[in-house]
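Yeah, one chain of the complex is gone here, protein chain that is, but the others are all in their spots.
Chain nomenclature is as follows: A, B, C, D and E, assigned in order of appearance, with residue numbering initiated at 1 for each chain independently.
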Amino acid sequence: MSLFLIAALPFLGAVFPALLIRAGRNAAAASTGSVTLLALIGLLLNAPAVLRGETVSARLDWLPDLGLNANFQLDGLGLLFAGLILGIGLLIIIYARFYLSREDPMGQFYSFLLLFQGAMVGIVLSDNILLLLVFWELTSLSSFLLIGYWKHLPEGRQGARMALAVTASGGLAMIGGMLILGHVAGSYDISVILQHKELIQASPLYAPALILILIGAFTKSAQFPFHFWLPHAMAAPTPVSAYLHSATMVKAGLFLMARMWPVLSGTELWFYLVATTGLVTMVLGAVIALFKDDLKALLAFSTVSHLGLITMLLGLGTKAAAVAAVFHIINHATFKAALFMSAGIVDHAAHTRSIRQLGGLRHLMPVTFTLAGIAALSMAGIPPFNGFLSKEMMLEEAAHAVWAGSAYLLPAVAVFGALFSVAYSLRYIAHVFLGPKRHDYPTLPHDPAPGMWLPPAVLVALVVLIGLFPEAIAAPIVVSAADAVTGDHHSYFHPKLWHGLTPALYMSVVAVAGGALLLMLHRPAEGLWNALPRPEAKVIYDAIVGAATRASRSFTETLHDGALSRYSAIFLLFTLAIAYYAYASGDIGASTRAMQPITAMTVVGWVCLVGSALCVVAFHRNRLLALVLIGVAGLMVSLSFNYLSAPDLALTQISVEVVSIILLLLALNFMPQETPRESSAGRKLRDAVLSIGAGLGAGGLIYALMTRDFALPSISEYHLANSYKGGGGTNVVNVILVDFRGFDTFGEIIVLGIAAIIIFAITESVLGSRVRARLLNRKPWYPLAGDAHPLMMVVATRVMMPIALMVAAYIFFRGHNMPGGGFIAGLIAAIAVVMQYMASGFSWATERQGLPYHGIIGTGVLVAAATGMGAWFNGLPFLTSAFGYVDPPYLDEFELATAALFDLGVFLAVLGAVLLALQSLARFAWQPGIASEHPMDINPERDEATKTIEGH
Amino acid sequence: MELLLASAVGILTASGIYLILRQRSFPVIIGLSLLSYAVNLFLFATGRLALNQPPILNKYAEAAYTDPLPQALVLTAIVISFGMTAVVVMIALSAYLSARNDRIDMTDETGEDA
Amino acid sequence: MIAYAIFFAAGCFGLAFLMNLWKIATAEGVGDRVLALDTMVINAIALMILYGLANGTEIFFEAAMIVAMLGFVSTVAYARFMLRGNIIE
Amino acid sequence: MRLLSRIFPHPYLTGLLTLVWLLLVNHFSWNSLVFGFLLGIVIPFLTRPYWPDRPELRHPLKIAAYILIVIWDIIVANVIVAGIVLFKRNADRHPAWICIPMELRSPEAITVLAGTITLTPGTVSADLSAEGHFLLVHCLDAPDPEAVRDEIKDRYERRLMEIFE
Amino acid sequence: MEQVLDLLITFFLVIGGLFGLVGSFGLIKLDDPMSRLHAPTKATTLGVGGVLIASMLHAYAYEGHLSWHELLITLFLFLTAPITANFIAKAHIHRHETPDSLPLAGDDRKWATQDIPPDEQEAASPPADRG
Partner (left out) sequence: MNHWIIAPILLPAVVAPFIIMVIRYHRDLQRVFSVASVVALNLIALVLLAQAMDGTIGVYELGDWPAPFGIVLVLDRLSAMMVLLTTLLALAVVLYAIGSGWDTRGRHFHALFQFQLMGVLGAFLTGDAFNLFVFFEVLLIASYGLMIHGGGATRLRAGVQYVVYNLLGSSLFLIALGTLYSVTGTLNMADLAVRVAELPAEDTALLRVGAVLLLLVFAIKAAVLPLHFWLPASYANAPMPVAALFAIMSKVGGYAILRMYTLVFGPDLAVTDGLVGDWLLPAALLTLAAGSIGVLGARELGRLVAFSAIASMGTLLIAISLFTPQAATAALYYVIHSTFATAMMFLVADLVIERRGGALIPTPPMPQGGLVAALFFAGAIALAGMPPLSGFVGKLLVMDAARDSDQVWTVWAVILVTSLITIVGMARAGSILFWKAHDHSVLPPDPPEHTDDGAPVAADLAPEPVPGLAFVPVFALLTALVALTVLAGPAMRYTEATAAQLFAPADYIETVLQRPGS
């Protein structure tokens, strides 16, 4: 079967349990099992070739430019691991079916399990380290899900997060290492990398790459000092512990070290990093395991210890050690998985995992006792079980290893570790199964259904058989795996139960005897152990993460506390700094333009403009006054435009000014009339400095610009030259607006339209909220004057408004050739209407004649758009203008231009937008029933009329 | 003349910025309109200054014209900044009415976790 | 002669401008300031016309006209605000 | 007739607007006249909801006379006011409020009167009475308020009565 | 003829300038708010008027055609000046005058500005000094 399919099957299969769970737990389990079985069969179909020494591979380009490709290969090592993963996986699936209770969502469980399985298979089949990284991180994620499977358990959630944090960080480190490695080797394909041992080990980047990769491996395989996450992962359901955290995932680190063994191993650095770490881990794990009362904790630390053992073997760097490592990987997987399952059975049956509450179970659970016993003896390294064989090989290798010049240190420590592992293994038997039967089990335990003890039974059978006939059963796979690791053919592998009185034998006798002795001294030893001060890894971890979280929270919330004024200050400071840097780092030539004369009149204008601006600042607390002063400033700006040959701008500025002020006054009516004094002196100083800086910046920049000529002639010369010929207008500004750059104007009226509908929308939502009630019975800030609609104003408006509209029309029509245009005309027309609103009141006016503001805006934009699209029918681009001259009888000829139509759109959009905005604001004050039925409050004529009517 | 205009732009900018850094929404809005004056004058002046040379073509006589392009740009800018002012006024008003508070900073709340 | 006259008139209105600004800066209360602003607007109209006269062009006329027409709108708006708060009730 | 008044809600206004258009264009041409006239019809038609009742003008011709008088008064008034402003010490001035009872009733007439008062001799029409029958006028310098009141009533209101009512 | 026109133009310009100046000067010199209101509403109006007439004559003298549109501005000013004055006066009355400080409004008893509808009398905050 194709490797792609083998790797993909679990992922594809992951959907089945999630769906089939509706069809029942058996269906879910069956589907999961069959998927796994299928993959296993697929794998075994490839086995013969692999055992023959071939390498099966399947390659698919995924991201060739990056070198990340879906390249898979299957060699001995891959076959071994894949076999473990799928084989044990199958047993776990069966076991879990009976282990999980009805409350547990089993579909989810099996889906996660299959995801994990797929990721794991992916790791061991990858021939591309980037691809391997993908699967690597996936195992972290899926194990996160599986550990947190029991959501209601806090230790489950915390364990999951801890495991994720540790393994993921390792994975991230590994990304760095792998990128370096691939860079050095010139490829990310493992098969290629393995060719370049010398190149890689010679590279200066070897050390960082190795360290980063090892961090990845160590975290995954729970090597000291990253071992602490594994015991907390035991909060997961026992099948998960058995599968991920003893048999497979924690072996991924070992797999990686084995994978990279040919290129990375054999250096001092490798030896001291890997061997030492392994050794320390092995001893530490063993010691801690002895003093754990929780069955699973005991097994967890024993796992840590055995992983350390294997790591050490790989670290030694000798081929024989590598072979031993491979062999022990198999053996550990068998007996440890069996032990976990038995622990699960005990937990299930006795509703406790605490050794202190157990003992004497052999009478109640003979089957479990037998299985657990054999597995534990194998773990202890007692003949004739497989654990004995690999431990012998380990001790053999340790015996010949020289650490920092000392020939004894490493063997001694190894024995010490082995001794402890004997002790805890025996304790697992003695304190749980042996001894007198107790009467205080939480519930009376009994052997479980076969479905639950058969899986471990299968593994235990392997434990025994491998122990008895290693050559027959284990040799082929071990050899081919070892070949894959060491890179030579037919590695030496001839384990025997008895091969004479070797140092290894003495060492293991010492270990067994010492172990047994130590177990008898367990009580005092425990007292001693508890007396020892030892750092609790979880406490430290929690402290670190907690501190990090608090730190980042306070960092974030201090900087992003919503103080806009600080945000703006930072923005200004940064801008000034960068701009100054840009300026200072460039060269500036001398000014090239003659300046315009300074006349008395301009000085007066300057004084007024600047004076009004400064007054605004000085008096800004009185908000109404600030608005008056803004009005002055606006007037002065408009005069400046006029003086500097920009009549169009002057017109626009002045009309915009009026509308803005009306808008602001409408808003101010509902806001506080005074701004309180609340800035500290320091704050004011800061702001003053910043503003002056900004002022100097802007002023200096524009001065420098004005006093220099264009480096190259401006494109506006073309506009001047073609405005009349091509645009049909003599007001170049207007022609630019409606023709050369009509598209800008199109966008601009849309901005206005949007502004208006936003204002409308806000009004709607505010008036639709609780605010409305408060608005309805709000009291004015100050007592109001009488005579809301004074007679004189009303009468004057009746004349002024039509005239204003007339002026608007005039401004509109002349715009193309003289200052003016649709925009200004629109504003004037709007102001004319507003005049009416101010005179007789909004409600009266709208009751007399409601204007469809939305419609006007929409029409405006659509007219402009339609005008633009008109050009399409001549096969010309959007907004291409056309104009011609009409010569009617009796009258002089006049011009017709599509630009005028476009300008009409502008006119309408502006008119509608301004009115909709003002109307929305007016609605805040509008209260039902106040609509006066008369245009003016006081009207003697009207009163007389009514009197005479009453008279008759 | 250039000096006067530049200094005016500078002072308008400074005044505007100072108000924008205040703590209540209304002065900030006032500051924004002062700033928009400054920016409009700035943009306008990038066409260089000319007296009595409005870009209205004279069909009959050769005449000098000031640069019309910045004027068109400023017109667009004025319109847009008007729209923006309208919107910000409205939002500020609604914010004040809804929150009974016209502070521009939201530090009075525990984070901004709305 | 006319040139001098224009210069004289402009001088007067310029001076008037400064007086208005002075009033705006020093007056107590808003009412007087609005009045001063209104005056300023009217003076501005005069100045625009004079500028047109001085340059012999009518291009600046519309600006003056619009100011004349709209200047009073903002003045009325300010006053209405002082009277009624809501200017288009 | 009704149709006519519907199309021409305010004939005087139409005339005024046409004139305004011609002034705007600032040189006479038939185009302008026609176009201005059209607008002069269209615009009042659009705005007539805001000017429901059409004012009655009894003697339109007397308007001209009135305008001339007012213009003359304005000129005189300005000289006087200038004199007061420039040469009279504030202490010597006698500012005063005066209340003017009006016979005029139509809002248009009242407005014209008030406007005239404001534009002429040191007087500003400040406010209207609650029922609109009295005008509150402020005098810049009026040693004898009664005289001022009588002059206003005699010189302006009487003429306006002739024109409007 | 030229000279006459020039003289006229000059005359109107000078008059205009002076009146404009006086108007704004009055704004500063006069010591009570209502009196200040007189100066601009008239003097300034005439000041602008003078300039406008000058401008019309100037057009006649130098562009050869009579320019009428200055009349528009005059029209606008005459139309609007009373309104602004009226409003500013009302604002003043509202904020600074009491019924006792004004003459009695005949039979109508109250002046419009002080004739406040009962439901609008009480305010959120006590009227502070708001000029």
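We adopt the following convention: a contact is a pair of C-beta atoms (placed from the backbone, for glycine too) under 8 Å apart; a residue touches a chain by one contact, two chains touch by 3 or more.
Model, not experiment: these values are computed from the prediction.
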Displayed chains contacted by the hidden chain, counting the whole assembly: A, B
Among A:W62, A:F271 or A:F883, the residue in touch with the chain that has been omitted: A:W62
Omitted-chain contact residue, chosen from A:R534, A:R553 or A:K779: A:R553
Sole contact to the chain not displayed, among B:S15, B:N52 or B:T76: B:T76
From A:A698, A:M793, A:M806 or A:M936, residue that would touch the chain that is not displayed: A:A698
Positions on chain B contacted by the hidden chain, ascending: 20, 25, 28, 32, 35-36, 39, 42-43, 45-48, 69-70, 73, 76-77, 80-81, 83-84, 87-88, 91-92, 94-95, 97-101, 104, 106, 109, 111-114
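Here is the rule we use: only the chains that are shown with their structure count from here on.
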Most distant chain from chain C, judged by the mean position of its C-alpha atoms: A
Centroid distance [mean C-alpha coordinates] between chain C and chain A, Å: 59
For chain B, residues contacting two or more additional chains: 52, 54, 56
Multi-chain contact residues (two or more partners), chain E: 18, 25, 37, 39, 45, 67, 69, 72, 76, 79-83, 86-87, 90-94, 110, 112-113, 115, 130
Chain A-facing residues of chain B, complex: 1-27, 29-30, 33-34, 37-38, 40-42, 44-59, 65-69, 71-76, 78-80, 82-87, 89-94, 96-98, 102, 104-107, 109, 111-112
Interface residues, chain A side, partner chain C - complex: 600-601, 604, 607-608, 611-612, 615, 622, 624-625, 627-629, 631-632, 635, 638-639, 642-643, 647, 650-651, 654-655, 657-658, 661-662, 665-666, 668-669, 780-782, 784-785, 787-788, 793, 800, 803-804, 807, 811, 818-820, 824, 828, 831, 834-835, 837-838, 841-843, 918, 922, 925-926, 930
Chain E-touching residues of chain D, taken from the complex the two chains share: 20, 22-24, 26-27, 74-75, 77-78, 81-82, 85-86, 90, 93, 95, 97-99, 101, 111, 114-115, 117-120, 122-134, 136, 138, 140
